[in-house]
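This report concerns only the one structure given below.
Here the complex is missing one protein chain, while the rest keep their positions.
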Amino acid sequence: MILLASAFGQLALAHYLLLSGVLFVIGLVGFLSRRNLIVMFLCTELMFQAAAIAFVAVGRYYYDFSGQVFVIFILTVAAAEAALALALVVLLFRRKPTLNAEDWRDLSE
Amino acid sequence: MILSSIIQRIVLATVESGGLAQPETEPVISSDVVVATHHWWAGFILYLPLISLILCGLCAAMKVKSKLPAWITTVCLLGSFVLSLLLYFDYGGSPELIPLLSWINLADPGGNFSGLSANFTFYIDSLSLLWIMFVTGLGTLITFYASEYMESDLGKGYTRFFAGVSVFLFAMVALVLADNLLMLYLGWEGVGFASYWLIGYYYQRPAAVAAAKKAFIMNRIGDLGLALAIYLIWTTFGTIQYDELMDVIQSGSWKESYDGWTIDAIPWFLMLAAFGKSAQIPLYVWLPDAMEGPTPVSALIHAATMVTAGIYLVARTYEFFLLSPESLHVVAWVGGVTALLAATIGLAQHDIKRIMAYSTVSQLGYMFLGLGVLSTYGAAYHVFTHAFFKAVLFLTCGAIMHGFAGQLDLRKLSGLIRIPGWRITSIAMLIGCLALAGFPLTSGYFSKDAILAEAFITQGPGFEALGWMAIFTAFLTAYYTFRVWFRVCAGKVEYEPGDEHHGDDDHGHHSEAFHPHAPRFAMNFVMAVIAIGALAASVPYFMDTKADEALAGGWVADMVHDSTAQGGLPGLDRHGQSMGDIVEHGHAGHQGEGDHAHPTLFGMDVHTAMYVISGVVGGLGLLLAAWLHLFRRQDADRLKAFLQRHWWIAWLPRAMEHKWYVDEIYQGLIRAPLWIASHLMYAFDRFLIDGLLVDGIARIPRMVARWFQPLHNGIVQSYAVTMAGGVALIALLMILFLQFWKIGGGG
Amino acid sequence: MTSNHLWFLIPEAILLVGVVFTAITGLVRSTSIRQSTPVIAAIFVVASGVASVFVFSPDHLDTTAFLMPALGRWVGVITAAVGLVLILNSIGRVDRRLEQAIAAGRLRFDPLRAGRGEYYAFMLLSLAGLMLVCTANDLIWLFLALELTSLPTYVLVAMSRTNRLAQEAAMKYFFLGAMSAAIFLYGFALLYAATGTIEFDRMRYELQSQAANGGLGALAIGGLLLSLFGIGYKLAAAPLHLYAADVYEGASAPVTAFLGFVPKAAGVLAIMVLLVATGLSELMSSLPYPILIMLWVVAVLTMTLGNIGALLQRSVKRMLAYSSIAHSGYLLIGIIAGPGLGYTAVLFYLLAYGVGNTAAFSVLSSLERRGEELTSLEDLAGLRQRHPLMASVLAISSGSLLGFPPLLGFWGKLLLFIAGIQTGHLVLVIIAAVNSAISGWYYLKLVAVPIMASPTARSESVERGPSNWPRFAGVIMVIACLVLPVFLGWLVAESRDSARTAQAVRADSAQAEADAVQPSDDSGLFTALPPLKTALQSPAKR
Partner (left out) sequence: MIWGWILLLLPIAGGLVVVGSSARAAKSIALLTTLATFGASIAAAIEFDVWGTGDFGLVSSIPWLPEVGINLSIGADSVAMMLVLLTTLLMPLAVLGSWTAVGERLKEYYGWLLLIESAMIGVFLARDLVFFYICFEFTLVPMYFLIAIYGGSGRARACVKFFLYTFTGSLIALVGFLFVAWSYAETTGSWSFQIATLCEYASESLTLREQVWVLTALVIGFAVKIPLFPVHTWLPLAHTEAPTAGSVILAGVLLKLGTYGIFRFVLPMTPEAVVEWAPVLGILAIIGILYAGLICWVQTDVKKLVAYSSVSHLGFCVLGLFALNPMGLQGAVLYMINHGLSTGALFFLVGMMYERYHTRDMNAIGGLAKRMPVWAFFMVFFVLASVGLPGLNGFVSEFLCLIGTFAAGDSGSYPGVMGPWFAAFAALGMVIAAMYLLIMVGKIVFGSLKEPATDDHHGLPADLSAREITVLVPLAVLCVLLGVQPWIAMDAMVGSVNETLAAYPEIVKDAMQQVADAGSSVLSGGVNP
């Protein structure tokens, strides 16, 4: 926090970055701790959005639009991933009626 | 190109290899060594046995079943003998070099070392002439003898036998005539190999195979000594050629880079070599076992010629012994003790061939005693006479063995002289026994005296005791020698055949109808000739010497005089007074009218006294033998029973019969521990090095992999946690690293 | 982005056209047209490869927009070559039951059930993504290229086989992939925060000036680290390698081969691009220290865990999965060595690894047992007796992967080792050498089991697969392993040219202009050396 503040001197940016960082960590921890496939996917979305927030904030900070452009692409990719994820989950659910990720462990040593 | 150059080299080497043998940086050649290329034909002394070997090989390949190989070998060896005689008569009195072929020549252009050259070149001096004559002569005769002796093996091993004899003669000639230590080494190992070949002649008999192996390995230990001695000599003196060595030693130039220990070590290694080949303590045990070979082999190799190579070696390298006189004391003591020990063992044996074998060991001990007490002449003379009388003894043993289907037990043979056809054998044996027993006026009498007397003359640690010991040994010798003769040849006619078939069915007969198979012409002729030789071997003693009137001993002394062994010649001026300083020899006073009085024994001159003493002692032994083994044989049994009955003495005959348990001691102290060590090492190799180290290290990756295997449990979250944790860990590690080593930011 | 930039997208454009075509032909009712789908895909792949040679010819090189101007040429060609083989490997596998049923007349063709079109289309898409990485000149582009590479592979894994293993594999691959994507995306965000730009060219100036003023800032370092770790997932670099074995085992052999090459190449190239963006060049090739440490540790872990992991495997595909992890570790040596010989070696190694790995998978693609893929090593026992050609293909490709001279893999490894030693990473190279030795153990199994083991009942029932194309592909790759070393000089020169950074090219041309009389000395590239050599020397002597 102090590091960021001293690095940029602008409390506002640091706040945003902090927010995004917290979001990212929440997403990550959620991903690691939850067992439900859909929730896990949502957690990755959370991490994506954390990055998006950072991009927007930094873009605003530098008056640079490319950050915002990036966010659009992130959203697009996230949407594609969402489609893929849901399709996959449906496919899996057809095979085995469970959403618990731990039930899928046929491939292991 | 390469081929032609090789051929060119060989031709050059053959024709003018004198040049090759002499590097330019060589020290001044001593004036009396000449390069005698005009004696090129002497090479055939070496080549003829080789030719014989090749022809025998051809015979073997063509499966010749006649006696052809024997004749080939005999003729070739006769050729060698004749050439040796020619060489002797053509010998100009100063040592000659006769270059034959080049062998190993190393020169260093950088000049960092003095070069190593060892070529097939003959070094002819009187010592080598002496040896070569009796070697080739006896070789010829014994081969002739064997042509009859081995006839039962016709078509089976006959050719192999004579090929072996050819190899032996080839190697022996190389040994004797070599001009450098390496060629001598070639002959040295060559005769060992020939001995291996011929001892193991009856290769289907395990005992023969074992004996052959034992002989070779024991000899190898000796060879090891010789090899080390060669290394030492070369590093110390910078050459291994006799003529150059003599020059270097005499000029003293070697002392410049001498660092103080090699001189004392060289004789010890030479000794080891000589003791191995000549069957002295501690390496003598192979020789009695070597009697597993055919008897002509025992006669030729294990009595007359090969076993004397050790004496030859010491005589040839006598200068080194003189440089370190303590070594000569050891030689003398080892010789004396061996002589006594072998004689005591000989007392208790029943196998006549073994008795002869132990007597050979004993006599070889005498020779070393002679060398040790500075009587190279005595040693050489004893070698010379021993060659004849021991050869005849073995040949007669062979004849008996041949005739009585392998019977060698003296308890089962008696009165041979009265069986028709065995007279020559018996008389020849008698002559041999007389000479061996040192009966007055026989050849053995003179040669043994030359050694015994010197033991009292030369000053050395306990030499006098040694002399008395040797005299006692002479008594034992006379006793056991005549024990054989009286048992086997005299007495009433009684015999049992042996169980040996020579691998042949028409030969041995166990039935009552067994008839001894008397020797025929070839064997009788050879036995007779050698027996006469044994008698005549005393003649050289009375021949005039041309060298020095102070020199007793006649022709043989003369032969020794001109050689490298002259340092051990009584009554002679030694070249270079420096050497005289370190040799405490009583004879120093012999020549001058100086302060030294002649050593005396019982108030007489030692030589004179010795004539009397040894005559008496020999006679006593003979009488004792006659009593116990001819006239009252039952007394011998009674004596034996007496000895065995009393615990305080019973160990003696038993120990003597069991050869003082020396084989067993070797087995227990050396072979068994080594054998166990080998097994341990093999186990070490398999389980520790290969198993633990190699396979163990190879197992580490798999082991580590097993630690990591639980991570791959198939659960997504677990993977994610590991990934995140791993990332965190690496980041932490990185931070720690950076903090700890204080290495900051950007590169 | 200049208009000029579009010119460099021609190869990718060709592939995208191919995507459209294959997607359509795969759905056509006519069997013969449907059958020709892979051929069409192959044609487009070859076309894009050829195009990339022309597109990135020296005349058109743009040193202003790209960090590594000619990277696309080499990558385009090897992508096309390996991609072609990957397509050949797949022939006969996709929609196999469906097509059999149709051929037998049990079913009528139903576009909803056919997957062939998508399959090849996704392959082409992913290849296009790989090529796009080379032309990336800002973070968006890099992000999109990486996602384009990996998203289709998730689908490929899921549809590659009809059993649930494939779907499980796809699930694992996708979810972990999404996480890693988020991680490197966040890393990108931090990089953006640190430099204020997403364009690499400007980013490089920013970072260089930071480095010059007392080192990279924490944001930049953190961003780089997150990016590298995230991208490391594509390489299966430790500790993000855990998915590899499961996914490779679950997917069908052709797809596994695909996974073994395409995402890995994309990841390696992305790392190269990112590192060059931090200011690395032949002229200044020392990494920021934290990054160096991180890469060093990751490289050692990756190759070691990969190799020792492979030792325990009985399943061929798992074994090859671990082997591919290990190869990522070797590749990282080149990355650590930096631009110049290091990147040259990386590019060369990509070729060697791609050829060897694909050849090994061709064997698995071309054989089957009761209609199923070969799984365990026992299936290969005594392979030599019934399928000698495949056994030798497997043997030679294993040899190449092991780095046995004089096969292609050896040269790849040799160059990597040279590069590593040149930059003073002797310890790393020794570890790699030890790892090579360890890897001998399991590669030797791939040689020995088919040749020495006596066939079992299982392996007796191994038969040819539905198509001969994978066999052909395998043979071609093996011949490449054997023959390409002859053209070593040319290959290395090409890869070196492709690996050059824009800075070096500019410096060279400046140099060339400066002394027009004397041509510039190319070997300067190999002499840029780090300071460690002196550290190694003992002060005792000299």
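Order as written gives the chain letters A, B and C; numbering starts at 1 within each chain.
What we mean here is this: contacts are C-beta pairs under 8 Å (C-beta built on N, C-alpha and C of every residue); 3 or more make two chains touch, one makes a residue touch a chain.
What you see is a predicted model, and the numbers here were worked out from it, not measured in a lab.
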item	value
Displayed partners of the chain not shown (whole complex)	B, C
Candidates B:82, B:228 or B:330 - the one touching the absent chain	B:228
Residue among B:35, B:58, B:85 or B:116 touching the omitted chain	B:116
Chain B residues touching the omitted chain (full complex)	1-3, 5-6, 9-10, 101-106, 108-110, 112-114, 116, 182, 185-190, 193, 196, 200, 203-204, 206, 209-210, 212-213, 216-217, 220-221, 223-224, 227-228, 230-232, 234-235, 238, 257, 259, 262, 674-675, 677-679, 681-682, 685, 689-690, 693-694, 698
Missing-partner contacts on chain C, residue numbers	399, 404-406, 410-411, 414-415, 417-418, 421-422, 426, 429-430, 433-434, 436-437, 440-441, 444, 447-448, 451-452, 488-489, 492-493, 496, 523, 526-527, 529, 533, 536-538, 540-542
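Heads up, the rule we're going with is that only the chains that are shown with their structure count from here on.
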item	value
Euclidean distance of C-alpha centroids - chain B vs chain C, Å	76
Distance between chain centroids, defined by C-alpha means - chain A, chain B (Å)	95
Chain A-chain C separation of Cα centroids, rounded to whole Å	27
Shared interface positions of chain A, touching two or more other chains	28, 31, 40, 101, 104-109
Where chain C touches two or more other chains at once, by residue number	171-172, 175, 179, 183, 245-246, 312
Touching residues on chain C, where the partner in the complex is chain A	138-140, 143-144, 147, 151, 154-155, 158, 164-165, 167-172, 174-175, 178-179, 181-183, 185-186, 188-190, 192-193, 196-199, 217-219, 245-247, 249-250, 312, 318
Sites on chain B touched by chain A in the complex	709, 712-717, 720-721, 724
Residue numbers on chain A that touch chain B, as the complex places them	28, 31-35, 40, 101-102, 104-109
